[in-house]
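Yeah, one chain of the complex is gone here, protein chain that is, but the others are all in their spots.
Showing subunit A:
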């Protein structure tokens, strides 16, 4: 990638490489901390031994059956949400676009609520396996994303309008969720509330393998589209003049972002603002071509959710506060920060 900003100078290459190395190290440190802390804390050495299966038997059991899946779930969901946000920000050419802003996450929430409502009996027990819940979330997300896209295509709306459609539809979904919460039994409401705020504390290996399978398909696709995303830095007319099929590319990115979001929130719930903050921060941190920014965004997203999950465990134990509460506390002010900067994003 010799055409990357300033890459003709070795110092610039080193500096950029260094930033990626630091991001990767931060994520690794967070991962080890995430495994080490819990109701019983472990030293770094014990964590590493347990991870490779050479530690004490109890450590190995705790790490492999409880903490590893939780940490991996946090990291994968974070990375998926970050990539989804990255794709949306490129498709709309707007730093404010994110899965939670475009109504996709609220759509997933409504899907989960409808699922809980339809499949519980009078005593509030689910009459089908909870394993179907991710499917319900994914259907809700896809349905709402599809509606936004259809509205956008029908009206040929510019990207900013598409965001507003998303906000409007998201508000609609949120209203539906609130209605179901108030109208439904208490147990169901509290069950839904945890999912709505977003939490990884119930992560299982089976969920992880499903998520990993989905990401194994979606992530390479995201990186295949990075060259097109580079072109979308230009205004639509100019991008089209360089040979990019603009509308088709935007649709592909919307679809990709929806699938990534659906995959993540199906299992971890509505963890907000990661898809907004991570790609934006990646742009500020590393800049340059979309490929590098996508890598940085994924690392940042993974680190954000891992860190948020760590914070809720350290600060609020033994309560199970959802990690999404922490990402929202960081993300909402950052959203304001972007808004204040937004006026001077484009030359």
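We adopt the following convention: a contact is a pair of C-beta atoms (placed from the backbone, for glycine too) under 8 Å apart; a residue touches a chain by one contact, two chains touch by 3 or more; residues count from 1.
Everything below uses one rule, namely that contacts and distances are computed from a predicted model.
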item	value
Chain not displayed: protein name in its UniProt record ("Succinate dehydrogenase hydrophobic membrane anchor subunit", "ABC transporter-like protein", "Quinol oxidase subunit 2" or "ATP phosphoribosyltransferase")	"ABC transporter-like protein"
Options A:36, A:140, A:166 or A:288, residue touching the unrepresented chain	A:288
On subunit A, residues whose C-beta touches the chain left out of the figure	1-6, 8-9, 224, 227, 230-231, 233-235, 237-238, 240-245, 287-289, 344-347
